[in-house]
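Missing here is one protein chain; the remaining ones are kept as they sit in the complex.
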Amino acid sequence: MRATHRPISDLVSALLSALLIGSFSPIPASAQETAKAGVRLAAAPKPAKGEGDKCVAPTEWMRRYHMTVLDHQRDKTVHTGVRAGPFDLKGCIACHVVEGSDGRAVTVADPKHFCRTCHDYAAVKVDCFECHASRPQEEQKSSHRSDEHDIAELAGYLKGKAP
Amino acid sequence: MSRCGIGNSTDCACSGGSSSPVDTARRLFLKSATAFTTVALAPNVTLMAFAEAHAAAQPRGEPVTAKQRWGLLIDLSKCADDCNECVSACSRENGWKADGNSRTDARWIRKVTIKNNKTGATRSLPVMCQHCASPPCVDVCPTGASFKRADGIVLVDKHICIGCRYCMMACPYQARSFIHETLEDQKPHAPRGKGTVESCTLCVHRIDAGETPACVEACVAAGHKAMIFGDLNDPASEISQRVAQFPTHQIRADLGLDTGVRYQNL
Partner (left out) sequence: MKRVIYRELGTGIGFWVPLIIFVALLGVGLGAAYHMEHNGHIVTGMDNRIVWGLPHVFAILLIVAASGALNVASVSSVFGQAAYKPMARLSALLAIALLVGGLAILVLDLGRPDRLVVAMTTFNFKSIFAWNVFLYTGFLAITAAYLFVMMERGLESWTKPVGTIAFVWRLALTTATGSIFGWLVARDAYNSAVMAPLFIALSLALGTAIFILVASWLLAADGRPFDEAVIKRLGRLLGIFAAANLYFAGLQHISALYITQRLAVETFLLLSGGHYPLMFWGGQVALGGLIPVVLVFLAPSRLSVLLSSVLVLVGATVQLYVIVIGGQAFPLSMFPGYEVTSVIRDGVVAGYRPSLPEAVLGLGGVALALAIVLVAVKVLRILPDQLVGEPATMVETPAAASPGLQKAHPAVA
């Protein structure tokens, strides 16, 4: 009974049709086809080897579950103060360090960073390093001023008197 | 004969030992990622030791309990007007910088100068998160990111902080800062990032390793010894004894928040 002419419904139909037709356009069936079409697929990522002979858990397991263990660990650490355990983030970063061209460890800003090699490929944004340091703390002047004082005293003692 | 009693005399650092000083020095070099300094002991002899004088503690394996309640006692008669050691130490330890923009800079601790309106007497005191027992910031946080740990330390869980800044509105001490810019090279033990709120953590990473907050340590090192850190629940601790013996002041005590930070001789 609706004799009304609804311009909006026309517009919607046109949009839907365009979408449907567009989605049926030919999809490249193989890499060669895509290569022929001039589209390059990204190569599989090759993350750098970490220190030591293996990770704290099997590689395939880690690939799937590292975020789960990190989420669990972070809640434990922040809310209950438990910092032990194989899955602490500082431990991960210490082993999975990648050296840059200047000899220093790279930060997450560098595509060579361990996390970025896979995450860039998978196009999954890594949120952790908004807050967390992405490389181990460098050897630098300590904030403990007392230590220089202590060492100077110790040196003086050793210089001055023999045991 | 080894004076040190820790086994082989070649492990000893004493320059009176019979082994080569260089070997001795090498053996002192324990595997660790921390910095080291060199000090000349005698001609051709160097002692390599760690800047980190404290023994590396095992990372904490047990959850914290309410058995302990950490607190700070600050004796203002010993707090010097022109001293900023606590502020500098906190800044170095936790990686925040006062870049000159007092409005947007992060500030976990600051020195406040108060002048009595009637008498004109002035006092200087450090003000940081007061680690209240009933924190208003914890009450108002919509996601529970602002929380109080079992041992009394009030923290921000930056994983679930959405950056709404309601806790900053709620804090009676202006203790919280919002991070207004992208940060780089944070300290691994003090993660902080753009868009979240932060405040004094009472150096929770140091407390969990059995140490004292950086500000307290710096105050001691500077010779003032105005700040005491300890367990308010332990009647034998120095802080509990002092609090029991002398009158102490909580800022905005009228709010009934039962702060963990107390001041003496205000």
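For this structure, a couple of remarks:
For reference, chains read A and B in written order, and residue numbers begin at 1 within each chain.
Assume a residue touches a chain if its C-beta (ideal position, glycine included) is under 8 Å from a C-beta of that chain, and two chains touch if they have at least 3 such contacts.
Values in this document were obtained by computation on a predicted structure and should not be read as measured data.
Checked against the hidden chain, the listed residues B:Trp70, B:Tyr173 or B:Phe229 yield one contact partner: B:Tyr173. The missing chain lies against chain B, touching residues 98, 102-105, 107, 110-118, 127, 136, 138-144, 160-166, 168-174, 176-182, 194-197, 251-252, 255.
Here, only the chains that are shown with their structure count from here on.
A separation of 30 Å divides the Cα centre of chain A from that of chain B.
Those residues of chain A that touch chain B in the shared complex are 74-76, 78-85, 88, 90, 93-94, 107, 109, 130-133, 136-137, 139-152, 154-155, 158-159, 162-163. Interface residues of chain B, counted against chain A in their complex, comprise 3, 13-16, 33-37, 39-42, 47, 49-53, 58-64, 89, 92-93, 147, 149-151, 155, 157-159, 182-189, 191-196, 204-205, 208, 214, 217-218, 220-221.
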